[in-house]
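The other protein chains are all here in position, but one chain of the complex has been omitted.
By written order: A, B and C. Residues from 1 in each chain.
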Amino acid sequence: MTTHRFRPTRYFNAIGTADPVLRVADGDTVVTDTIDASGLDAREVAVAPRPNPMTGPFFIEGAQPGDTLAVRIDRLTPSRATGWTYSPLALTVLDPAAIIDRPPSQRAVWVIDRDAGTVRLQDPVRGLEDFAPPIQPMIGCFGVAPAGGQALSTATSGPNGGNMDYRLFAPGTTAWFPVSVPGALFYLGDGHACQGDGEIVGTGIETSFEMEVTFRVLKRTIAWPRGETAEDIFTIGNARPLDQALQHATTEMMRWLGEDHGLDARAASHLMGQVVRYDVGNVFNPAYTVACRIAKSWLTRR
Amino acid sequence: MTTHRFRPTRYFNAIGTADPVLRVADGDTVVTDTIDASGLDAREVAVAPRPNPMTGPFFIEGAQPGDTLAVRIDRLTPSRATGWTYSPLALTVLDPAAIIDRPPSQRAVWVIDRDAGTVRLQDPVRGLEDFAPPIQPMIGCFGVAPAGGQALSTATSGPNGGNMDYRLFAPGTTAWFPVSVPGALFYLGDGHACQGDGEIVGTGIETSFEMEVTFRVLKRTIAWPRGETAEDIFTIGNARPLDQALQHATTEMMRWLGEDHGLDARAASHLMGQVVRYDVGNVFNPAYTVACRIAKSWLTRR
Amino acid sequence: MTTHRFRPTRYFNAIGTADPVLRVADGDTVVTDTIDASGLDAREVAVAPRPNPMTGPFFIEGAQPGDTLAVRIDRLTPSRATGWTYSPLALTVLDPAAIIDRPPSQRAVWVIDRDAGTVRLQDPVRGLEDFAPPIQPMIGCFGVAPAGGQALSTATSGPNGGNMDYRLFAPGTTAWFPVSVPGALFYLGDGHACQGDGEIVGTGIETSFEMEVTFRVLKRTIAWPRGETAEDIFTIGNARPLDQALQHATTEMMRWLGEDHGLDARAASHLMGQVVRYDVGNVFNPAYTVACRIAKSWLTRR
Partner (left out) sequence: MTTHRFRPTRYFNAIGTADPVLRVADGDTVVTDTIDASGLDAREVAVAPRPNPMTGPFFIEGAQPGDTLAVRIDRLTPSRATGWTYSPLALTVLDPAAIIDRPPSQRAVWVIDRDAGTVRLQDPVRGLEDFAPPIQPMIGCFGVAPAGGQALSTATSGPNGGNMDYRLFAPGTTAWFPVSVPGALFYLGDGHACQGDGEIVGTGIETSFEMEVTFRVLKRTIAWPRGETAEDIFTIGNARPLDQALQHATTEMMRWLGEDHGLDARAASHLMGQVVRYDVGNVFNPAYTVACRIAKSWLTRR
């Protein structure tokens, strides 16, 4: 179990099959730097073009097509004192008639106050003078090489992960990705200091990070990303419209309950029907993200 | 402030402009009986046809088109010891390819154990022998007469409410509906003893109830249902696909933050972008339901 | 076979179960007047409120729930010399980003030149000085009482027909509707002098009409509207998104090919896969309309 400290010198705007920047063993940890969604690093210097420039790819030894790569998010530390968002609400979340009166898009700067543990607008607006939600760091975009020789823009997402912008991809969560190429080829970036459901202003609070993740190769096959927090398990669907993303996530959860918890389709439905929770990761990117989530307290692991 | 005890003798499968069964004053409380989604009453006698037969309509004096009817849900008491659900997962939440292997639809009976405060399958299935989530009663279908002389099936929903199947329409919540006709004409029914997000088996745990609600007429205009719990405020959108339901709910929340909390479109987006939560009421009915929810702790009432 | 001349004195903005204005026999013809979508009659006097005020309902003797009402469109004669449209393109057909620069909504008047057989803008705009497409009259909104005691706004549509805005609902076409109440209760109105696919400016060329239709009751059951022209048969789906409307129409066509043309599901797919055509009725109303169409030359009637 080695911990690698990797300092990126170039970044990728697509998740594909670029030559790996580092080879790590199953069980290893990587500590690395990520830059923000617009390419600004810890010193606010533009070092890569938009969108969501990725650090990586990392080659995880032993990962083969058909396997699953487990990525435990150990730590997400903002590496500068400010982040930024857009306003107002994104075109995708407004009634079309409300777009007519929408004010023009603007960039706002937020102070990331690590001492207070909060974020706040650098230039407060009327009515939000005291608004300071907690820092809740998350990874906006991460995943592995997609199948079929593809390279997918970091603006979007698919079965291989990508730009999911789901707030539970946070420290303590382990994310699973389906492996399509030898070594998996893992990329990460687009950290957010905070974000509500849906990424409905088109961004979280975008900033640079030092990220620490630990890899494990599982000899099992999944169809869509999965995750586990201290409280919950969840599955992810990425598609448009939201209905289809929800179908992917729900079907994957039904499969998981069968594989690991001994529930056939009927039993899984009895459980899910009473206790399932849906979260909207993003309703902004070309593919939307829906999570299907179940508290682990309801599950009996076999 | 009078409390009326109303015992229904007929039921409605559409929410429209039927003759009111009772006239009540602004501020009055009604205690009444509702039957389950298939028309079974407290003795499990079929007294009305599907779907979702409604008790009502109640005429609330003083309610005029353009007003808002506030309905506080005081109490939802199951009036029999069993409820029922369908299995397996609904066609709307599965990947189309997963429908091919779906087992046939079945009805399951659940015991509603008021002493234990839980629900459990009457005939447990393998892997769920100990599954007993808490009774969490909610109203599946309620609302007021729609605009334009319409009468809408209780299978669906719209700006006037209807079959939203959202689990936060629970005791302690106050729901707001836009009034389109004199007296508002309020209907209610389709109580669930428990239900996860999305009503993904096509039902909650369907049973008969004694329901107690209190009415208040607000001289303000809303476009979509709104609600308030001890912790949160929320807005509702009803439409297909989920994307459109989410747009309605989000736009209504933006308006609400402007009206009551002094936030213009840009400020509202700064708040919502960091703290909004989306809930899926149902992803089963002809119109799906999405709630846009914000914790009241983030709000400064003006 | 009687021809009735009916002159309406009131109109309906919902298709429901109002008292019939006329009872006619199976096989009878009705000649009647319709007013435009905004309620203007042949003299351009406002005689009813929006949207799409309907003439009717007509009670067709012998029609019972489970039957099909066939309505042959014999003649659609504009009853005044002008109609109107909106511009620019509707919010539903533009990329959301293009809504930002959309000019404000305006009403334009078109001359309906029955001698020339064309329509043209009363005040031509630059680049369209010579634009004069042919008069191609069609019925925007017609249908029968929906199931379940509903009354549905004439802004929308469903299995019972309604505001479908499909240009093949034109003279010579026979439309079929599923009957849900005794007498069917048929309504019609919202005539257009011309319209492209999709009703993408939110209107056709809206004007008043004299309409002539002939009724026949079929002792067979359908799920969605169907139609037949000199060249084609077609089925209609009404829903959002377009995908769902297309699914309804396609599934109904598969059923029709089985019932009347001896094709099982596999054979129907071989035929449809090579020769089917899809038309977009409207992509503007609360429910969109898609037609699934097949040339009769491909069919062998059994």
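Keep this in mind: a residue touches a chain if its C-beta (ideal position, glycine included) is under 8 Å from a C-beta of that chain, and two chains touch if they have at least 3 such contacts.
Being a predicted model, the structure only gives us computed values, none of them experimental.
For the chain that does not appear, the touching partners among the shown chains are A, B, C. In the complete complex, the residue from C:E44, C:E61, C:D197 or C:E210 that touches the missing chain is C:D197.
Of the options C:T68, C:T85, C:N160 or C:T229, the residue whose C-beta touches the omitted chain is C:T85. For chain B, the residues in touch with the chain missing from this view are 91-92, 94, 96-97, 99-100, 102, 241.
The omitted chain makes contact with chain C at the following residues, 85, 87-89, 92-96, 98, 101-103, 106, 108, 119, 121, 125-128, 130-131, 133, 194-201, 203-205, 240-243, 246-248, 250-251, 254, 261-280, 283, 288, 298, 300. Residues of chain A in touch with the missing chain: 12-14, 16, 147-153, 155, 239-241, 244.
Just so we're on the same page, only the chains that are shown with their structure count from here on.
With chains as nodes and touching pairs as edges, the resulting graph is complete, every pair of chains being joined. The geometric centre of chain A is 47 Å away from that of chain C, both derived from CA atoms. Note on chain placement: the centre of chain B and the centre of chain C lie 34 Å apart, centres being C-alpha means. In chain C, the residues that touch at least two other chains are 241.
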